[in-house]
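What follows is a set of notes on a single structure, which appears directly below.
Every protein chain but one is kept in place in this view of the complex.
As written, the chains take the letters A and B, and residue 1 is the first residue of each chain.
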Amino acid sequence: MILALEYQRSPARYLAARGVTSTALGSRLTGMVAGNVAPLRLVNHPAPDPPGTGWTRVAPRLSGICGSDLSLLAGQSSPYLSPVTSMPFVPGHEVVGETLDELPGLPRGSRVVLDPVLACEPRGAKQCRWCGTGRASRCDHVTIGRVSAGLQTGFCSDTGGGWSRQFVAHHSQLHGVPDTMSDERAVLVEPLACAVHTVRRVDMPSGASVVVVGAGTVGMLTLLALRELSPAVPIHVVAKHWHQQERALALGATAVHPPGRATRALRRSTLARMHVPERGSEFLLGGVDIAFECTGGASGLDTALRLVRAGGTVVMSGMPSGHVDLTPVWYRELSLVGAYASDAGGPDGERPDFARAIELAATAPLEDWVEPAYPLRRWREAIGHAVDAGRLGSIKIAFDPNRE
Amino acid sequence: MSRPGFVLEVDERTPPLLVHQGEGFRLERLPLGSKVVYPPDSLPGVRNVDAAIEYALLNPMGIEPLPELLKPGMRLTIVFDDISLPLPPMQTPDVRQRVIEHVLELAAAKGVDDVELIAGNSLHRRMTPAELKRIVGERVFRSFFPDHLRNHDAEDSANLLDLGTTDQGEVVELNRRAMESDLVVYVNITLTAMSGGPKSVSVGLASYRSLRHHHNVQTLRHSRSFNDPPNSAMHHSYERMKDLIGGHVTVFQIEATLNNDTFPASTGFLNKREWEWNLADQGRYLAVKRANELLPTKSRRRLWQATAAPYGVTAVNAGTPSDVHPQTIANVHRQQLTEVQGQSDVAIFGLPYICPYNVNSIMNPILVMSLGLGYFFNLYRNRPLVRPGGTAIFYHPVPGDFHPVHHPSYIDFFDEVLTQSTDPAVLETKYEQQFATDPWYIQLYRKSYAYHGVHPFYMWYWGAHALEHLGEVIFVGGNRRTTARMGFKTASTLADALEIASHTVGTSPTISYLHAPPLVMADVR
Partner (left out) sequence: MAVRDEIRLLRHGRDWRGRSTVPRSADPWIQSEEEREFPTGWARSRVAVVVRSVLRRGLLRPVTWSQTRPVVEGVEYLENLRGPAVFVANHSSHLDAPLIVSSLPRRFADRLAVGAAADYFFDARVRAAATVLFFNAFPVERHGSRRLRSLAVDLLDDGWSLLLFPEGTRSEDGWMSAFKPGTAQLCVSKGVPVVPVALRGAYAAMPRGRNWPVPGRPRISVRYGRPLHPLDGEGFRELRTRMMRAVVRLSAEEELGWYGALRAEADESLELPRRSAERPGPAEWRRVWESTRPLDPRPQRRVWTF
């Protein structure tokens, strides 16, 4: 029997949460909604059993709270994803933990980070065309196989998830962590892998101008990945909070703009023309070449679409929510590119995102990104803190399931 | 489990913090990155105080147990600290009452008849009978007042005994009755590390001739700080005097230390860390603040002066002054000491409504200066909280009110002396002698309830070290006229104060806020 935070199926609560957070006033109460209306409960339930050989039980040391988790709890995530999840599940897919069973190449007690994607190999399913070509994040078989439906550990009822004292993982999902890397850095490896993958989704010609919309964890890590992996280009960051602006500049952003002034500032730097529609926000005729949308909110995507030049690219790296006017995509002939999770980088598998992320995490300036971890018992506080992280000067909130 | 003191760094998540401001308080949003020094949690008080007192009397340090020192037919004098301690006054029964009762029980059992109780008030004002009764308790009061329970009179030359001078030429002249006794029992409360030990007898029973050797500008400038006896020139002087006294008379010193339960439960939020305030605390804060603002001045003052602190006693120790005092100081540090790394450019202090010299009285501007630049500035060990040449910001309205009965010499000091100069050294040379020997002030001191004529000077000297050390002093919310007279600046808000300060310390200074009361001493590394 282990302590775990369990998300249960409750259409009523989901709709109630969505209803509240969709209003203007209610969106300010997202922390309260995510903690109290969402069907998340702290329970004692039996630990999940490994579904077969090649699986090990893992005891998490630190589990991060991701924006997608918060979106789920606030009812803002899309029902599209319901078939690729199986309830009740334990959330938590950004995990650094210790293995509890022996695996070839990973002795018992090793410290590992989790690549949460549950693709053909963990599922023991016949290899789909994507897993065969090293793009496991696009797996078609996420609903079949040895474990129940679930696109990732943390959305699957059979595997458990990071927000508990124990879950199970397949050896293909686990990557060893060097002893020199602290738990706080290791827990950032998974989101960093997603950022690396995002950056690799587009070609960056030198001289391109880039804007990163949003300066939370995703935005900051995308900025970091851009600076490490692409040629030096001017990168503008749209950040709402003061401490985010400071950090973005420290990570190498060319300029940082608060959301209200971003369009004007980019207009000047790209010598574009700005127009204000009768309803809706202003947009540029002209603008940057590539925009990375890292907030996961409707207004962020809206901003990104309105800042990009004709023929430009908008990369969606945050899980989207809300409704967005897609007229700019049609009129300006934009490319809308989605970036989800991470993979091994193509048929030859020679650019695995996860391994690159581990390398980067060892040297990147990631001190003080993770707040002191919360115990599972104080989960409502932790969720409330994570929802308001920007305003409260934090970047990443994590659980330490072993802390009382 | 009592948490130790710590230094908070203000970040985006910190709620506004409480700052005391005379007879009131407010919430202040300090700039990000400011350091706030919090005292350790209030230690639990000894559950059975009487048992602790008995144990101390029977197991003193460096001297025989009290019963062995008491003999029939001896002359016993019990001296006790006056109303300047503790602050705020302790809820009855005062710990001094309990100690004195225990001592008298032992004395009665041993057949001691000649017992005198003297309040060690030095040049402070005499205490009224009601104030005496509150300290010693009904039983003791009824048995000894008025003939054998009285205040020390430092101007009664017939009743002063010159014990000689120390090797540094300091005259030691003390109360005759006490010095001619067979045993002096001193009942002390060590509220801060400044009091107790050698200070008790050598100051409490002294006269002006004696006090001027350590209550002067030079000594105070070299007391860094006077809450840190090993580094305080003033305490070195006390030590020398104590050695001289020890040669004449046996002193049995009983010292009690208190915890940090400074505020009654109804204003319990004043004792709690702000982010731990629950809704009830927040509601109480609002209610008390609003009610406080709506009260007329006189009622407000009376209400605040009437609050009594539910202090718990953390320890009672007895022995010779030199043996017992290190133990007492260790207890004080346990309750009040917090380690701070480094000095800052700006130090902020919120001054409360009470200082040792306005109990049941009014805090005049000079007392505000001595509370701020004297007591609060010197709540440090090693180095002051603010760097040399830095700015100190105090919160107090500095009203220009004076109590005509208690502080007559202060009025003249403020109106005549301060207009001439604010430099303590100048005041000392030119004016101190006049005020100290003025017969009118002496009469008021002896017959009425007034502080000695020289007392305002001592208050001014109390801040001499700070005046030398600081580059600038700003009062937030202070009365423009009174602060200007004292040579300080005023601002209406913290932001304005920091802007004024920016001329001295720049536009992004490091800021420290000493979160007292309850009392905290910063051990600045």
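Following the convention adopted for this analysis, a residue touches a chain if its C-beta (ideal position, glycine included) is under 8 Å from a C-beta of that chain, and two chains touch if they have at least 3 such contacts.
Values in this document were obtained by computation on a predicted structure and should not be read as measured data.
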item: Hidden partner chain, touching residue among B:Ser266, B:Gln282, B:Thr297 or B:Thr437; value: B:Gln282
item: Contacting the left-out chain in the complete assembly, out of B:Pro15, B:Gly246 or B:Gly268; value: B:Pro15
item: Positions on chain A contacted by the hidden chain, ascending; value: 1, 29, 31-32, 36, 41-44, 371-372, 381, 384-385, 388, 392-393, 404
item: Touch list for chain B against the chain that is not drawn; value: 3-4, 6-16, 26-27, 29, 273-279, 282, 285-286, 289-290
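Note that in this section only the chains that are shown with their structure count from here on.
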item: Residues of chain B defined as touching chain A within the complex; value: 11-13
item: Contact set on chain A toward chain B in their complex; value: 241, 243, 391-394
